[in-house]
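Missing here: one protein chain of the complex. Every other protein chain is in place.
What follows is subunit A.
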């Protein structure tokens, strides 16, 4: 059995959240009661667009919504390392 890895999400200087690698980033943020704008939860509406300042993610669904090079869609990606993000 593969162990569920834990990463850290840095939201700002003082906020670090544990992040389960087997859940989407959005699910992780919600588990910590962080309000993230979302609609489709499937990568096509772009509502959850978030800046990725540091770290790597992998997509479980191909993101169709427009995102800039430094942005990610938390609804359809998982952490691949510790992350530093900036919510809009």
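Descriptive notes on the structure:
Operating definition for what follows: a residue touches a chain if its C-beta (ideal position, glycine included) is under 8 Å from a C-beta of that chain, and two chains touch if they have at least 3 such contacts; residues count from 1.
FYI, contacts and distances are computed from a predicted model.
Its UniProt record calls the unshown chain "ribonucleoside-diphosphate reductase", which is the correct pick from "Sarcosine oxidase subunit beta", "Cytochrome c", "Putative spermidine/putrescine transport system permease protein" or "ribonucleoside-diphosphate reductase". Counting the whole complex, the residues of subunit A in touch with the unshown chain are 35, 37-42, 44-47, 49, 62, 64-66, 68, 88.
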